[in-house]
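Reviewing the structure listed below.
Just one protein chain is left out here, and the rest sit where they should.
Here is chain A:
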Amino acid sequence: MSLRIVVTVKYVPDATGDRHFAEDLTVDRDDVDGLLSELDEYAVEQALQIKEAADGEAEITVLTVGPEDAKDALRKALSMGADKAVHVEDDDLHGTDALGTSLVLAKALEHVGYDLVVSGMASTDGGMGVVPAMLAERLGVPQVTLLSEVKVEDGKVTGRRDGDAASEQLEASLPAVVSVTDQSGEARYPSFKGIMAAKKKPVESLDLSDLGLEAEEVGLEGAWTKVDEATERPARTAGTVVKDEGEGGKQLAEFLAGQKFI
């Protein structure tokens, strides 16, 4: 049977844009362009490479939980070469936190069916880097996360995790949840052919009731955490910038001494 790979991708506000909070202290998505989280492109890339290594004996589904515009992220992933897409979209999802997102994703994964889940290392907006571990916990399958190298063979996933104290070689049986880092290899650009083909690929839409979830379990009301306050950090007071005229290093040393660093 062919390997069922599901890649979880997030639609995020562009990090180079001027991101801010809406009145209800959720991320304001109106003023900043959205895109497929760059860190999830690495996940799509690894899924494509796993499929190629299996001589095409795999089907890649991209899955997102997000607003209407999140379709753009799915299209991008489809144009890179994924086969089909699933979009969980529901007005009641507004303001869902990581625990809620992982709940919805877990239900959607069970609905779609999977042998291998591939996630990014963190989303570029919230950036908690917790959803893959939460998915493994909820689904009750092995967690093989933060891989800089990944391979699937004979019903097993293996990979290298470069941690703080050591580099580890990991191994687990499928089904499993994998996350990959930006060290796993550059993501491909969609080809013109890929972009055209993506337009014809199926995108399934699901809402909360399709997944057997209640509105109270998710969204801002169902959230497990609450942001009470968000304040824009005062711009750093303009510092001194000098041009090096041959004494730049010494001037810098003088500054550091004044600050008691030397």
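Quick note on the criterion: a contact is a pair of C-beta atoms (placed from the backbone, for glycine too) under 8 Å apart; a residue touches a chain by one contact, two chains touch by 3 or more; residues count from 1.
Please note the rule applied: contacts and distances are computed from a predicted model.
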{"item": "Among \"ABC transporter permease\", \"3-isopropylmalate dehydratase small subunit\", \"Electron transfer flavoprotein subunit alpha\" or \"Potassium-transporting ATPase potassium-binding subunit\", the UniProt name of the subunit that does not appear here", "value": "\"Electron transfer flavoprotein subunit alpha\""}
{"item": "Residue in contact with the excluded chain [from A:Val44, A:Leu146 or A:Ala187]", "value": "A:Leu146"}
{"item": "Residue in contact with the excluded chain [from A:Ala22, A:Val112 or A:Ala172]", "value": "A:Ala172"}
{"item": "Missing-partner contacts on chain A, residue numbers", "value": "15-16, 19-21, 25, 39, 97-99, 102, 121-122, 124-125, 127-131, 133-134, 136-138, 140-146, 148, 158, 161-173, 176, 181-183, 223-233, 236, 239-244, 246-253, 255-257, 259, 261-262"}
